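As you look at this complex, bear in mind that one protein chain is not there, while each of the others sits in place.
So, chain A:
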Amino acid sequence: MPTEDIIDTLAGIEPGSALDVVRARRLQARENAQKSYLALFEPIDASDFSLAERAAVAAFVTGLHGESPVAAFYREKLAANAEAARLAEAIDAEIARGRTSGPYGAFPAGPLSIENKAGLIYRVSSERKAALGPRLVAALEHAHLLVFRPRDAASADMKALLAAGWSATGIVTFSQLVAFLSFQLRVVSGLRTLAAASA
């Protein structure tokens, strides 16, 4: 039995529908978006980035984008994780604190500086740091940066993750997870919008 395609499920694409036929023309992309999801959420090796941490970061990242079927899916995934479910309330509270509008941030000093746009520099609230622990605190802060102000990323941000106990391999998978969700959210939103416009 093949696993249900997560993008089709979240976008509400039924077998045999017009968009099902269109998606079938990019079969390799469809299958590998699914494999990306599985590699990130059902990995063969989670030693550098635990499943509980993945669930917490995913709920945070998708929640920052506002309410959607994707955000609801990852919130449920967090609630279903025995180790991470206790974090659901803290993640929800941090989503509320972190929501804003992007992209913003600064360009390298020079002609592009006139396009610099200031915005929230998110930090986890001090009252929730103990519950989340230093690894997740650093992860949520970097995830917020990648979601809203990716052009602000600097080598110092890598040092903060390393100092919080992240390995180089963990940082790569973590960056992939935040970046992949940025893709998945948009494909689902775009396909839903297209389906509604064709109804």
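Just so it is clear, a contact is a pair of C-beta atoms (placed from the backbone, for glycine too) under 8 Å apart; a residue touches a chain by one contact, two chains touch by 3 or more; residues count from 1.
In this section, contacts and distances are computed from a predicted model.
Per its UniProt entry, the chain excluded from the display bears the name "Alkylhydroperoxidase domain protein", taken from "ABC transporter permease", "Multicomponent Na+:H+ antiporter subunit D", "Succinate dehydrogenase iron-sulfur subunit" or "Alkylhydroperoxidase domain protein". Checked against the hidden chain, the listed residues A:G12, A:G133 or A:P150 yield one contact partner: A:P150. Counting the whole complex, the residues of chain A in touch with the unshown chain are 18-19, 22-23, 25-29, 31-33, 35-36, 38-40, 43-44, 64-66, 101-103, 105, 107-112, 115, 142, 146-148, 150-151, 153-155, 157-158, 162, 168-169, 171-173, 175-176, 178-180, 182-187, 189-191, 193-194, 196-198.
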